[in-house]
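For this depiction, one protein chain was excluded, whereas all remaining protein chains were kept in their positions.
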Amino acid sequence: MSEGYSILMDTSKCTACRGCQIACKEWNQLPGVPTKNVGSYENPQDLSAATWKILRFSEGKKPEGQPFWYFFSEQCRHCMNPGCMAESEKDEIVQDEKTGAVLFTPKTKDLKYEATRKGCPFDIPRKDEKTGVLMKCTMCFDRITNNMEPACVKTCPTDALEFGPREKILDTAKKRVAELKKTYPKAAALNADDVRVIYLVTDDPKTYWKFAAGK
Amino acid sequence: MTNHWVDLKNSDCILIMGSNAASNHPISMRWVMKAKENGGKLISVDPRFTPTSAKADVYAPLRSGTDIAFLGGMIKYILDNNKYFKEYVVEYTDAPFIVGEKYDFSDGLFAGYNKEKRAYDKAFWAVKKDDKGVPERDPSLQNPRCVFQLLKKHYERYTPEKVSEITGTPVPDLLKVYETYAATGEKGKAGTIMYAMGWTQHTVGVQNIRAMSIIQLLLGNIGVAGGGVNALRGESNVQGSTDAALLFHIIPGYLPAPNESLPTLAEYNKKLTPKSADPRSANWWQNRPKYVASLLKAYFGDAATPDNEFGYTWLPKLDAGQNCSWLNLFDAMYNGKIKGFFAWGQNPACSSANANKVRAGLAKLDWLVNVNIFENETGSFWKAPGMDPKKIKTEVFMLPCAASVEKEGSITNSGRLAQWRYKAANAPGKAKPDGDIMYELMNKIRELYKKDKGKFPEPILNLKWDYADDKGHFDAHKVAKQVNGYFLKDITLKDPTGKDLNFKKGDLVPSFAFLQADGSTSCGNWIYCNSYTNAGNMMARRKKDDPTGLGLYPQWAWCWPVNRRILYNRASVDLNGQPWNPQKAVIKWVDGKWVGDVPDGPWPPMADKEKGRYPFIMKPEGFGASFGPGLNDGPFPEHYEPLECPVPKNAMSAQFINPTIKIFAGDMDKHLTCDPRYPFVATTYRVTEHWQTGLMTRWQPWLVEAQPQNFVEMSEELAKMRGIKNGEKVKVSSARGEVVAVAIVTTRFRPFKLGEVTVHQVGLPWCFGWIAPKDGGESSNLLTPNVGDPNTMIPESKAFMVNVIKA
Amino acid sequence: MGFTRREFLVISGAVGAGIGLSSLGIDMGPARAYADSIKMDKLKTAKQTTTICPYCAVGCSIICSTDTKTNQILNTEGDPDSVINEGALCAKGAALYQTTANNPNRLKKVLYRAPNSDKWQEKSWDWALGEIAKRVKAVRDKDFIEKNAKGQVVNRLETIAHVGSAALDNEECWPLQAMMRALGLVWIEHQARI
Partner (left out) sequence: MSDPTPQDAGTSKIADEIERIKRETPSVANIVEAFEDLLFARERIKEEIEEADSEAAATFDPAQLSQGIPAVGRAGFTIPPDRLKDAYFRLAPTMTKGFPGIRPQLEVLEQAINDGLLDLEAAIEHLLADRQNEVDRIARAAKVKPDILSFVLGQIVRPFVEKQAEHIGSALSGVQWDKGYCPVCGSWPSLSLIKGKEGRRWLKCSFCGHEWTHLRTACPFCDNEDSETMEYFYAEKRETERVEVCHKCKRYVLSLDMRERLDQSISSATSLGLVHLDIIAQEKGFVPGAATDWNVLEK
């Protein structure tokens, strides 16, 4: 496989404007769903066939008592060795040679939903209840194969999202982690070796989102 | 803003207090983050840990309504630790002024208080003047009656412990903020403040800002790059519409509105034009008569003549003390005293404090004209939940107008920058630009008065009203030129160097320095003179030269006054005109002239004993004022509790609340303090996804999906106490109303420890309303109190008391 | 004083360029046929205008692209040339498109609600403005205060009020206040007060 692409999500730069979440829906023509506030700014509340990207808000108190509020733009990690593919026998799920994007085809309707979802360390796959097809982020496959950035990356006003050849992104991540470590000793690039969508965090990943670094 | 958005990058320390800029002025953070990249510090002080706090180096919580205590403590810290910029303080501020004998302060009250009138006699606060009438000064700052010493004495009481007991801010957090910010008092360092409605919407709103202004003067932060006092205005053109005086108390250009005691123009000029006996004070307002005469010529054109005082008598006059501000307006409406009402591009049914009273008032009108781009709670108030249309007589005219991209004109941003915008498309359907609506409406009114005389038709028929193009459409350029002003006859004037300048009748006036009091010039708003000249429309400029490297961009659009990008910039240099910070020189005296920004007047630096002028040119005496003898509630900011508060007494003095506020006493004007039924402090704010009342954004599906419903944020401790789970619907109620909202139980609100007492606070956005989206919830302004600041009458929407229970 | 290009250089294009493609012996047929097919029904014409965001007062500049044939706004985007926002926009500014005619919820008709009615009626501009003018005059003629209780000339009208307009252009705010003051209004207030 070629080197392919990667996305970097730098949580230290995110101001939670949610432009990425909205851009994902606009590009992929996913319907807006009626939502309720259930006690958080986070909305919709979970990934679904109509929502492939969610800005996770997470908050709490640091040991010294100061509050924190973290923003985590969740999406499929496009793993190097995708766990979801364990269930796939007949190209229901494919990994694109050139880009590295992990794609669910319409044939995923034949897959066992629960098992496929369980196979994903990040709990990403969701089923379209009407068609039975499994859905998730495509890394904007139709855009990146046409020389365009993913929609979420393009819209980000603070450059918290970055897209590029995997090697370049890994390099950027490494440099940024070194920079962040000066202020935040826990700064890390999550699962950088194993996934294509790499999150930069400045604290314990679990404080961002329960599956930030995997189940 | 004394400074402007790009200038934030020049700051060494940015205090964001009374604002959540990251959510509400998102692009400002672009420049804040640049300051941080350059090593600047960001401080966030807010009752709630906000997205702004999440990006700050230092965060400190405080209980809503206690900003003066917090800032008073900082003033004390600066003075006690000698952090102030002495040269600046002595030379450019009123710190050396000697205050008269009658001034005193005791236990929360200043001298001159009249309990019956709930007002002060400000004569008690006068500063001492010598026999020429010039203020007496003690440059050593040792005189016990000098402003500096009085300031020190006033804030002696504001110890960190006392402040903490009031604000609930832990002492170490307080000190961290004080230490970080006070470091900008060093010569060459700049600190700035970004504030918004979190400071203005209080019964001590003006004094909140004054407290910070005192800090900025002490630290030498006004006039410099990366400094200033910066109000983040919330509406795209609220700066411009304020400049244009869509307010009862002023006429365009911040000229006072005429009143009964000023029956003639001569008396208006005589009484309102300030005088200074000090030849070194520029006292800019001495030019007021020129601006008034030119404004009257713009209003009434050829009909304005010296014989009829340029039409001054045609202007409405207020009674002495008559206050026609917002809260009084809706009080009058509620009491049936108003018959016709224009709500033009505004949604008071959701935006006003105590909105229930507003809605009840709307039902008492004969007719309502609502101009807007979307249906809204004001125009459709008669079908709101709980309203019975059959019983409401109010006629409503709902006029659809053009959106911002469907017409041409300028708007003025928070940094006083007037930028031109162009028409991209026609308005949909029958919607029309507001300019056309008002133009046609006034033409119809004029026709009626022409046909059938009616009462006092002179101002209506004499009003210059010729702003249409050849096709009869409203022409923004014609107005822009009128606002800039014309020479009305051929005239020869002198430039600052004494050279003759010849102007022809019909020329646009190049600067307000050329406006005349004799009717030979017209100008709709003197501060916009220079915005549209014979050289063209300055507001439409898009050149990006940046000679100072500070991001002033002098040829990008146009900034009032006279394209000056940083106000009071003469205070950014020493007596010889050399910048305090040579690396960030706003202006500089080089070879007998100023280079850099447009200086605050042409005069040479102060070292020129004869021609030099003090830098604070808009103050009659020319000095930055720590002592404010002109305000209604005292010359120094003093902590008072909000009208509705959680504590039984003011820990600072025996004076519980601001002694000069007006308290309405009608059946819908309830307020309850320390009432066990409403035990929690509440505040209101906005979210990124919605704007103001949500009138525009609640009709946009993607934004609604992300932020669908009204909510109330509260601490885990409060939620536990009330048995409320995160995400449950709760009822939030105040003495005035209630809303149902979703509980967000959060660590970002923490209970405040006020000494031994624990106080809880909650917060709600005010961007929802019944009309859309479905099940989005009601306006949180149903809860807020209609009590205002004694100077501005801006309501106290940011600190009031509520109860929260499971719905 | 800057030089204009024309003062020091008169040549326009690349040096040496200027032989027609057809003279080079290239068959222009296919390209012309393609150009013709675009012109037939696929050619779009648009203009770009700059505007300033209508939300907060940062003053971000936005470029609008408008189809000049249909007068439809095609796209709105952050203006990269603005010294203030340098092309960036927040979520609301980025969604400006949805405040334009593209939003089906925009008000497009003059509506009137009669006393005690429970519905809107559609009206013409001429009717509505005429009726409002009549009401203004009727109230003003009845309630105009020439002198106050102390007998001082005040020439004001206290039974009509106006609020709003922080979203209007400066060139609209100015005539609006002039008009209201000419009518004698003193209840003139807006967003700055709240």
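Going by the order they are written in, the chains are A, B and C; count residues from 1 in each one.
Convention: a contact is a pair of C-beta atoms (placed from the backbone, for glycine too) under 8 Å apart; a residue touches a chain by one contact, two chains touch by 3 or more.
Given the structure is predicted, the values throughout are model-derived calculations rather than measurements.
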In the whole complex, of C:Thr50, C:Gln98 or C:Gln191, the residue touching the missing chain would be C:Thr50
For subunit A, which residues lie in contact with the unshown chain of the complex? 143-144, 147-149, 154, 159, 163-164
What is the set of subunit B residues that contact the non-displayed chain in the whole complex? 422, 540, 542-546
At which residues does subunit C meet the chain that is not included here? 1-5, 8-28, 30-35, 38-39, 42-50, 63, 68, 77-81, 86-88
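Quick note on the criterion: only the chains that are shown with their structure count from here on.
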Of A-C and B-C, pair with higher C-beta contact tally: B-C
Between subunit A and subunit B, what's the gap in Å when you average each chain's C-alpha atoms? 43
Rounded Å distance, subunit A centre to subunit C centre (Cα mean): 39
Which parts of subunit C, given as residue numbers and ranges, touch two or more other chains? 88-91, 95
Mind pulling the residue numbers of subunit A that touch at least two other chains? 17-18, 22, 157
Any idea which subunit A residues touch subunit B in the complex? 15-18, 21-22, 25-26, 32-41, 43-44, 59-61, 66-71, 157-158
Mind listing the subunit C positions that touch subunit B in their complex? 47, 49-61, 64, 66, 71-73, 76, 81, 83-86, 88-93, 95-96, 98-101, 103, 105-118, 120, 125, 128-137, 139-141, 143-144, 146, 148, 150, 152-194
Given the complex, residues on subunit B that touch subunit A span 22, 26-27, 29-30, 33, 49, 51, 53-55, 59, 687-689, 701-711, 725-728, 742-748, 750, 775
